[in-house]
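Dumping the structure here so I can ask a few things about it.
With one protein chain withheld, the remaining protein chains of the complex are depicted in position.
Letters A, B and C name the chains as they come in the text, with residue numbers starting at 1 for each one.
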Amino acid sequence: MRYPKESPPAFTLTSGPVDAYPEVLRALASTVIYDYDPAFQLVYEKAALKAQKAMATPEPPLILHGEPVLALEATAASLIAKDDCVLNLASGVYGKGFGYWAARYAAKVEEIEVPYDECVEPEAVQAFLKDHPEIKVVAACHHDTPSGTLNDVDAIGEVVAEAGALLIVDAVSSWGGMRTTPGACRAGVYVTGPNKCLGCPPALSLAAVSSEAWDKIDSNPDAPTASMLSLTDWRHAWKSTEPFPFTPSVSEVNGLDAALDRYLNEGPERVWARHDLTAAACRDGVRAMGLDIWPAREEIASPTTTAVKMPQGADAAKIIAVARTRYGVMLSAGRGDTEGKLIRIGHMGPSAQPMYALIAIAALGGAMAATGVDVDVGSGLVAAQSRIDASG
Amino acid sequence: MRYPKESPPAFTLTSGPVDAYPEVLRALASTVIYDYDPAFQLVYEKAALKAQKAMATPEPPLILHGEPVLALEATAASLIAKDDCVLNLASGVYGKGFGYWAARYAAKVEEIEVPYDECVEPEAVQAFLKDHPEIKVVAACHHDTPSGTLNDVDAIGEVVAEAGALLIVDAVSSWGGMRTTPGACRAGVYVTGPNKCLGCPPALSLAAVSSEAWDKIDSNPDAPTASMLSLTDWRHAWKSTEPFPFTPSVSEVNGLDAALDRYLNEGPERVWARHDLTAAACRDGVRAMGLDIWPAREEIASPTTTAVKMPQGADAAKIIAVARTRYGVMLSAGRGDTEGKLIRIGHMGPSAQPMYALIAIAALGGAMAATGVDVDVGSGLVAAQSRIDASG
Amino acid sequence: MRYPKESPPAFTLTSGPVDAYPEVLRALASTVIYDYDPAFQLVYEKAALKAQKAMATPEPPLILHGEPVLALEATAASLIAKDDCVLNLASGVYGKGFGYWAARYAAKVEEIEVPYDECVEPEAVQAFLKDHPEIKVVAACHHDTPSGTLNDVDAIGEVVAEAGALLIVDAVSSWGGMRTTPGACRAGVYVTGPNKCLGCPPALSLAAVSSEAWDKIDSNPDAPTASMLSLTDWRHAWKSTEPFPFTPSVSEVNGLDAALDRYLNEGPERVWARHDLTAAACRDGVRAMGLDIWPAREEIASPTTTAVKMPQGADAAKIIAVARTRYGVMLSAGRGDTEGKLIRIGHMGPSAQPMYALIAIAALGGAMAATGVDVDVGSGLVAAQSRIDASG
Partner (left out) sequence: MRYPKESPPAFTLTSGPVDAYPEVLRALASTVIYDYDPAFQLVYEKAALKAQKAMATPEPPLILHGEPVLALEATAASLIAKDDCVLNLASGVYGKGFGYWAARYAAKVEEIEVPYDECVEPEAVQAFLKDHPEIKVVAACHHDTPSGTLNDVDAIGEVVAEAGALLIVDAVSSWGGMRTTPGACRAGVYVTGPNKCLGCPPALSLAAVSSEAWDKIDSNPDAPTASMLSLTDWRHAWKSTEPFPFTPSVSEVNGLDAALDRYLNEGPERVWARHDLTAAACRDGVRAMGLDIWPAREEIASPTTTAVKMPQGADAAKIIAVARTRYGVMLSAGRGDTEGKLIRIGHMGPSAQPMYALIAIAALGGAMAATGVDVDVGSGLVAAQSRIDASG
């Protein structure tokens, strides 16, 4: 039995895009109404207010009409003025990548870089900021998806605030899957996307901007306006009485609205517990198979992605292909510097179901065995199951 | 009987967003698969090839992951180099607006501006280019939606090509609803959107770039890369073997794919005929009511939007509100300079059905009468019906 | 321009099936869950309780898993015992038809039959029952769809109750589109279907059974059990703690649930007003065209269907075909005895929008004119529009 590549896989257990929740898929199929129809203006306002509630922000976060790279690039373009010194924290491919955008707009970009299986220590940031009082903006990636590692952005936010700088947080693939809010990390701009743990398709981003960050953006003469890269254009657009700077993605907003309903109805704590247990079962299964997770320490492993370190001789691309062909299970490769070194199992929204840990372990382990890697799949399955049972 | 503003209208006859075709809505509800899943890479490639067929281009047009303002801004940023002189043709609010983006990137922007119920004559462009051989890029809006007027971009394309300049065409709300292709107007970059006449929701844009335009973009050191505003990043992304620069909007691509199937299956000529007859019936109805269309001449009225000139004393905003409340029919206001001066009835994709002309005439006429404007709705209905019947 | 028969029409203005409401279509696409899953048992119970509220019955109506002919046949089989004398009221094809089912189960079926453009007078029923005290069951069709006529079932119910008989009411195509309840007509069994005015697809029926009728069914040894034709099997199935006699139509129940939400949220009075005004505008338009409605008197014309009498020489089948081909508008033919004598325009659920009266008049009138019938379509359109405006 083979799963042909022309047909959708049976299981998408990637680190995103993942499938959307069924209620989101149905909402995407809603009648498209005119953006200036009063009914749509109300839908938009209500969705923004639900996002505010879900993200616990003092005002509604911006809904930007492109996947989260849009919000991240727009944040760099808007918040970083041309005479700013920026400190970029790089503990992975995505954190590193933000530095390139920062460099496009800043006078200077400093960087604290650590190995990509590690995190940036808040103390290191504190020390750096003490030595570099000229730093105006610090950028941190909460969950560096290509590594499956977390930075402690709440503690980092503390030291950044002490230093009087503004923190940009990329929480794209963590928010909605674990306890994290813009407020808890005192973020200037906090970017996330409904396309990961909230269970929407990729197409939108959410950006929570603090009042200090708005002040800095307002005083930045180069902050984009009348542009896709503008944050400013959208500041008041959530109000049903205000115009949109351009046509919002009506169907995706309908999907977001349904995803927020689901998130708030299921209850954030319960959603996070689902992600946490799925990841814990996966990690236990991985280790019991005789493998290791990529993150250097359990504490910095994200509950939304399990990155599995490839042992000597394992061919990650081939293993992914075998898992897809033999089991119908799609997994994610690494990206950039982590490509080939790890394979990622996502736990995001609809895929954050503990029982998927069994399918992930079986598919990963089975494909590794099939390609000649010595793994004990049975022990992996038992360990994953035990972890799930222990939670009961 | 009143239609509350909290509920969707019964009929959306706006100039976009309009409702999507039912098959597109259903496609939006498809399982979301990983962008690097081989099945999705094939979906993307096939959609791009269908777009190529539909647009009759030598290679697949770019699918950009934001509504058409993204493609227009990205075109300005990519094609216009900082020492370029640009000629912007402004016969309406959208054409005028492109000039501001052009000015952000060009050394100099010249403009031929005409009253917003008129079009720019190809002869005027020819004469201007003769006097200004330094012009490298000309920008024209095919259908200036806020006016419901067409520019003859095929003829303009001829004189631009003769002058050795590159033409940017905004065909967002004309392509797919009438006979127009990138090739026929010899466009350097031709931008359209699936969210108008193709019957998709707003979220994507399509950009056909000629080989001459690619050469110019390649030689422009400021052409964005690693950016939402990049065209270059997406040049080869349509191939199933090439990576995506960032995550494409999976669900919207599924919708686009279904819309292209429908367009090609129904047959472009038949689709255009539907748009044409709907608009013709509307225009006849408008005039028979005792009103006039906004375009100065019948020949420059778009088959995809009927802009109705407001007579002395008519309150466009109030008329639109009454049509929505009393009849459940949503119509579009003007934009910018045309706001208050006209009301627009869209004929785009699913709303391009001749019988909707009757509903449009009845709702517009009824709302005008209800607000004290002297119109003969009955004659309008008879005239619209006659036009439809004459086509049989 | 021609609408090919292979493609769906642009407008379905038939007397049912009509299109379903968009929220119902989306609900039909919900994940199918096991009928004994506790979540589905709750969905079923809630839907039944919403139906009870909508129909104002003392206990939840039965949801039967076939279109309303199932409930009608099951009612005949269950309620009518083999020694019963039944009075069948026949004012149309459907009322007449019920008599055949009654005859299958009854000792004797008496009938009051009137011309099919008329209604049965309550006084005639009263007189008949006085003369025939042996009658145990009376059957009446509220809205005889093939005629577009109403019987006054509330008044009939009064005289049937006085006579101590039980009344079976076929309210399939009236309930949900006008003021009518099982209680108001004191029905023993009152059958309706979600596939008409409630805006669902055809697949289910609803039957409200009074306690007197349950007593009669319980005492009927031939009342079907363990059968598709059983009412008894389903009596308690609505409770989440009770078993289903066979597998319910899960997706259709999801659709029904959404339709009931919509009906109750929009507000029954508002829904009825929508049906009423659409029908009134249609009738005015029909007469102004120079035609007549089929019902003998305005008062007995249903607000859910406008039956238009064909004038001498008009070919109904051809007119319907022309309306479909030329305008993309689907209308209904008559049935049985009314076939060829009338054409029906449905006003049911999503098609009960006053503006559709214009499309119906235009399509019907235009197709009649095209086939050589002398009609004044313009006057029809003006009259329909006037009626709508007069309601404002």
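By our rule, contacts are C-beta pairs under 8 Å (C-beta built on N, C-alpha and C of every residue); 3 or more make two chains touch, one makes a residue touch a chain.
All values derive from a computational prediction rather than experimental measurement.
Residue-level contact of chain C with the missing chain is found at 5-9, 12, 14, 16-20, 25-26, 28-39, 42, 65-67, 69-70, 73-74, 100-101, 195, 201-203, 226-229, 246-252, 255, 324, 330, 332-333.
Residues of chain B in touch with the missing chain: 22, 25-27, 29-31. Those residues of chain A that touch the chain absent from the view are 1, 7, 10-11, 29, 266, 270, 273-274, 277, 326-329, 353-355, 358-359, 362-363, 366, 369-370, 377-379, 381-382, 385, 388-389, 391-392.
Note that in this section only the chains that are shown with their structure count from here on.
Between the two copies, chain A and chain B, the C-alpha superposition involves a rotation of 180 degrees in steps of 5. The chain with its Cα centre farthest from the Cα centre of chain A is C. Separating the CA-averaged centres of chain A and chain C is a span of 52 Å.
The centroid of the Cα atoms in chain B and the matching centroid in chain C are 44 Å apart. Each of residues 29 in chain C touches at least two other chains.
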